[in-house]
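In what follows, a single structure is set out as structure tokens and then discussed.
Removed from the display is one protein chain of the complex; every other protein chain stays in position.
On to chain A.
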């Protein structure tokens, strides 16, 4: 394996807007809000940033094409600015680009900012997008819940899991996130919901009910990355280092080649394996995870894909509370996509924001004890055709 980027870049500061239905703000205002917090946290001036990356996934409905919306919103002074897009993994792509720029020595200080303004679409859920002029001739136009719902049936069939047990475990995933979201000041949904309500919610895509689905939100999140040397020169302590960032994209193997049974996300397994190796840790070293719980079943199988549950055991681990706030490896301490919200391009950075906040000891009533490493898992596309992005953050020794 290549040398990797472990401890070659640290997070100097982060910011995150309140996620939700931000009728009062346009995307440039959201970007400015997240950036302002990150800049203040970093304790630097805008002029010290050497390069910036903007993550926005749905340019046609909100932020706009290219890097110009970010450069303009923040009035970034004549620097290289690039827009990245990798579906729901977009936020982590921005983080990866900024981290790589710093780790390579090309830039001393870099900005990664993700933003999405989804609520201006005028309807719930994600907009329907073209899959490309050729793919549109044959690929179904299923919704996001529709694509992920298929994990459930395939998972149940593979492991012989009773549909009622699986539904309860999925409901527990959402119940836990709602419990956690109550304590996240910037979360979109901050209300606890009973298991009964979750289990009896209207069906969206069998077997996913309303509460098995994350909503869509407006929001932005930002990270300012620099070298450890610069951070130390600024007299910062308790530095949070980027231990690894790994991405794996489908090449059609799942959809076109006959081995995948639809019960797991292969790219998450590959990306997380590489991320652990790059970070020099194992899954057992993780103190918390922020995973891509776009749907409850996604989080459930992700626990296996990340190696936090044995294959076929996540249902039982979830029901045993292994990933609750007081569990073995807490997951979504800020409520996750389910409750904190899911402005697509910002989500990967929002996950990093929570891990960073926990590692900094700033999480208030959500604060976990004795954590050295946290993982953010950001998943774009659909299980059969995905982009998985896994990053590990930890304290800089």
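Throughout what follows, a residue touches a chain if its C-beta (ideal position, glycine included) is under 8 Å from a C-beta of that chain, and two chains touch if they have at least 3 such contacts; residues count from 1.
Note that contacts and distances are computed from a predicted model.
Visitor: Name the absent chain by its UniProt protein name; which of "3-hydroxy-3-methylglutaryl CoA synthase", "ABC transporter permease", "Trehalose import ATP-binding protein SugC" or "histidine kinase" is it?
Guide: "3-hydroxy-3-methylglutaryl CoA synthase"
Visitor: From the list A:262, A:280 or A:307, which touches the chain that is not on show?
Guide: A:262
Visitor: Based on the whole complex, identify which of A:150, A:227, A:333 or A:357 touches the chain you can't see.
Guide: A:150
Visitor: Return the single residue from A:2, A:137 or A:365 that touches the missing chain.
Guide: A:137
Visitor: So which bits of chain A touch the chain we can't see?
Guide: That gives, for chain A, the contact residues 121-123, 125, 128, 130, 133-134, 136-147, 149-154, 156-157, 203-206, 208, 251-253, 255-258, 261-262, 384-385.
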